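Questions regarding the structure given below will be posed in turn.
Every protein chain except one is present and positioned as in the full complex.
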Amino acid sequence: MALQSLDIKQRSATTTPAPSVRQTTEVAKLIDVSACIGCKACQAACMEWNDIRDEVGINTGVYDNPVDLTAKSWTVMRFAEVEEGGRLQWLIRKDGCMHCADPGCLKACPAPGAIVQYANGVVDFHQENCIGCGYCVTGCPFNVPRISKDDGKAYKCSLCSDRVAVGQAPACAKACPTGAIQYGSKSDMKDYAAKRIADLNERGFAKAGLYDPAGVGGTHVMYVLHHADRPQLYNGLPADPGISPLVSLWKGFAKPLASLAIGAVALGSLFHYVMKGPNEVSKDMEKEVEKETEQ
Amino acid sequence: MTNHWVDIKNADLVVIMGGNAAEAHPCGFKWVVEAKKERKARLVVVDPRFTRSAAVSDFYAPIRAGTDIAFLGGVINYLLSNDKIHHDYVRNYTNAAFLIDEGFKLEDGLFSGYNAEKRSYDKATWQYQKDKEGYAMVDETLQSPNCVFQLMKKHYSRYTPELVSRVTGTPKEDFLKICGMMAETAAPNKTMTVLYALGWTEHTVGSQNIRTMAMIQLLLGNMGMAGGGINALRGHANVQGITDMCLYSEVLPGYLSAPTDADKTRDEYLAKRTPKALRPNQMNFPQNFPKWFTSLMKAFYGSAATKENGFCYDWVPKKDGAYDAMAIFERMHQGKMTGFVCQGFNPLASLANKRKVGDALAKLKYLVIIDPLATDTSEFWKNHGEFNDVDASKIPTEVFRLPANLFAEDAGSFTNSGRVVQWHWKAADGPGESKGDSEIMAALFLRLKEMYAKDGGKFPDAILNLAWPYRIPAKPAPEELLMEISGKALADVTDPKDPTKVLVKAGDQVPGFAMLRDDGSTSCGNWIYGGSWSQAGNLTARRDASDPSGLGQTLNWGFAWPANRRILYNRASADLAGKPWDPKRTVMKWTGTAWGGNDIPDMRPNAAPEEHVMPFIMAPEGVARLFSPIMADGPFPEHYEPFESPLDNNPFHPGNAKAKSNPAARVFKSDMDSFGTAKDFPFVATTYRLVEHFHFWTKHAHINAVLQPEHFVEIGEELAKEKGIKAGDKVKVRSNRGHIKAVAVVTKRIRTLDVDGKKVHTIGIPLHFGFKGLTKPGYITNTLTPFVGDANSQTPEYKAFLVNIEKA
Partner (left out) sequence: MQVNRRQFFKICSAGLGGSSIAMLGYSPTAALAEVRDYKLARATETRNMCPYCSVSCGVLAYSIGDKSKNAKAEIIHMEGDPDNPVNRGTLCPKGAGLLDMVHSPNRLKYPEVREAGSNEWKRISWDEAITRITKHMKADRDANFIEKNAEGTTVNRWNTFGFLASSAAANEPGYLTSKVLRGLGVVALDTQARI
């Protein structure tokens, strides 16, 4: 059995310290957007390996399909047509979980063991522990997790933790026909990225660079971008992602003594949010919490 | 492909034109990305649409669909007028120096010898001048006005950058930039590779599109080189193998031209197909034709094929005309066909003019579908609402549907686009009662044989005597069949120079086609596969991926035809003395006693450079043809407009209506009325594949249906604005043959082009959808396409025709 075959670094809603003696290699997936042809092999491989099949949708007038992440589509290609200097660029980004070093989803999650971060950097959801509250959705600075209509639980890319655990690359990385998705140790991926960036610089992309945002402690899914100075060009990739203040607050709340000291307003909002569902009030609530924390 | 997939990584410049490798061949395209990453190669894409290939290119230029010869002819003009050619290569390895008949000319868009009635050419004036020994005459100074080089220069001098831009719609500066990039590879140690596919073949000038680029590659000295060549990216996984097995009417397995009514006797037949060398000392490899043909007859008819009966020559059916898919459907439409079988083929969806195809099928007495899937064709008789609006009760065709296995359910070999034959193994049984293709063919054949043996009938000899040596007659094993294809000695094969020396023992598999004989002592089902299963066993199953060459040659992985050779014409990768043009990418070199290097020599191994045996061994000239006397529509490619063109005339020949479109392309009289004009159908349409789908198969696979669920058409922003169409709107696209409805994708990737003083809009139409499958039910794209084919290959013109569009 695969029981704890990956060392655990953090576990949602758990304050028992994780073992930290063993040093596991940090892994990462590097998405070289400059080599991506948007073929969706990653989407197909992801569905096939993970035994998920989304519904057959419709064409909405774009190449993107499915048009957004769902509980059954853990990765999607996002296409953007950008015209600069009279020349067209078709920027295609593979969207999905970034496997943040400082995962907002895990911090927000109130269900013990529903979200786990392994020592190798993979952030994995354990649906058997998930209560479907949707905090992870709000907690995620990249808007990645989705709640399933079938079982009310949260789903997202697992970085194929079952493959990674036996030494294989995630299904998407293995499949990628142009090598736009590379997989290996995070340090090797950074070295590889440096080589790609030098090549892009030589081809006239002066601002090419690596996307490994510090606001979430770095990620275990990184991008090589031709325009690293403007990540928003790639269908709104956030320039400076960070964990929402709500989640930081909740994290504090998770420490029981501190939690008792937290103002009732914020707490009330949180419970209201839980009762009403994840997507309705999150913005208002964030503002409210921000106000509270400023006081 | 003259080269192979992995070899693309050796290129300095990759040009994708007439294809979209990233979309249609993503895993092969990885070697383009590799060339970019590791060799700093540049990628150029020329296409009517900014494609997925263009998305990762260094330079993209738009082009009007169907004007590739104008573009490439302009490149030839650029190379010649700027003296950017590989001189030694051109002088020695091409027919540049050959003298052509003085009567040859191009006048007002027509070559000499045109017969308007027959829409064909008498090629008498397209021939080499010959000396009294029958050899072609040459002028090595390349100065004679009748030498190929000067004729070519004159022919393409008309292709000025201004005219090219006016015809193609490609901005002049973009065109010149690409010319300059290509010209850099005239350096002996620089190579360009060209990747094309159906974007070149599916035109009424399809073969000439390819020839024009082949000429450029010869002028630049890129043929035979690692990272060079002209590479057809074929369609299906085994379309190369099935082409090699010659499942089409013109040829028998191994590309042996099939007999016609004019070939009354075996001797006449062989004489016409066994050429004499056109230059001294050349290998003239086709001189071995009688050996290949006789060995094939021994494989077909075994001991019944004897010297006395001309090895059953008369048993081979003779052709009395064209029997390509369009000709077959034309015959069917005329009510001349009784029965028809579609084996893994969906003609209702994949042939041009769906309505004509459906009407033709309804005239059959019986139709048999052999397929793993419930195809659209199998239900051509069924009413699927607006998508297939027919009345079943009025269609008398009896239709049988036989379930066939898929790839994973049978063992056997596939030949990839790079001619590498690879074996695969069976993983599971097919569903229900499905059977393998061989088993189904055996069932049909053995039952017929039984009936002919019992009841007699017309000419039973060829049926009763067809060699059937399979251990289980109802289930010929793939291993037995590959051994038969590869060939064996029926009697001891001896050395022609020393008859006491036995080269292959009776009963042994031949090591290669060099051992085949024309006296009935060898049997071989397909000479080019000779040696694929030798005494050493099944070479197609080899799995040693080691690559000491570093070029990706992997000579011990599978088996490449011919003779396990990975790069064709590889002798041309070295200079006359046998020294590699680029020693860093040595494919072939003269070692002093023999040809060696990193491939199987495409040359007699001991042919010393002093013997002047030239690299193009399949041509009786020994050199490559810049001027080709065998093409149906002209020895030099010339620009002609698509049959449905947005222009009133051919800007190269505005005064001659006969030269507007390819004057030698075949048009059936009944189809003449089906063409539309720019007045009613002002927009250029082109059809293509999407990466998420494979033809009409993957609409039956859930994952792929999710990735691209519904039929759409792509239009540029300008046309969308003009027509008030927004992304996501339902639109109706009409041609003179019918209409389809689909969702509009509005994109910056399709530009409006300035062509000959007018604006030309392009509409892109993917082909994958239909009324059967897991994708949303849809129209069949080929409802729109015209039933007219290339002059040489009869491939339909799917890539350039006229339509109109409106909001549905």
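Every chain is named by a letter (A and B) in the order it is written, and numbering of its residues begins at 1.
To be clear about the criterion, contacts are C-beta pairs under 8 Å (C-beta built on N, C-alpha and C of every residue); 3 or more make two chains touch, one makes a residue touch a chain.
All figures in this text were calculated on a predicted structure; none of them were measured in a lab.
Chemist: Out of all the chains shown, which come into contact with the hidden one?
Modeler: Those shown chains that the absent chain touches are A, B.
Chemist: Using the definition of touch stated at the top, determine which of B:R39, B:R119, B:R355 or B:K382 touches the missing chain.
Modeler: B:K382
Chemist: In the whole complex, not just what's shown, which of B:L466, B:A514 or B:L576 touches the removed chain?
Modeler: Counting the whole complex, the residue in contact with the absent chain is B:L466.
Chemist: Looking at the whole complex, which of B:G169, B:G241 or B:G358 touches the chain that is not displayed?
Modeler: B:G241
Chemist: In the full complex, which of B:I328, B:L539 or B:L784 touches the chain missing from this view?
Modeler: B:I328
Chemist: I need the residue numbers on chain A that touch the omitted chain, in ascending order.
Modeler: Answer for chain A: residues 1-6, 8, 11, 13-16, 39-41, 43-45, 47-49, 53, 110-113, 116, 124, 126, 128-129, 131-133, 152, 158, 161-166, 171, 174-177, 179, 254, 256, 259-260, 267, 271, 274-275 touch the chain left out.
The rule we apply is simple: only the chains that are shown with their structure count from here on.
Chemist: Between chain A and chain B, tell me the centre distance in angstrom, where each centre is the average of that chain's C-alpha atoms.
Modeler: Spacing between the chain centres: roughly 46 Å.
Chemist: Mind listing the chain A positions that touch chain B in their complex?
Modeler: Listed in rising order, the residues are 34-41, 43-44, 47-48, 53-63, 65-66, 73, 81, 83, 87-90, 92, 177-180, 196, 199, 202-203.
Chemist: Under the touch definition given earlier, write down the residues of chain B that touch chain A in their complex.
Modeler: Going by the criterion above, the answer is residues 22-23, 26-27, 29-30, 33-34, 36-37, 40, 50, 52-56, 58, 60, 691-692, 702-712, 726-729, 743-749, 774-776.
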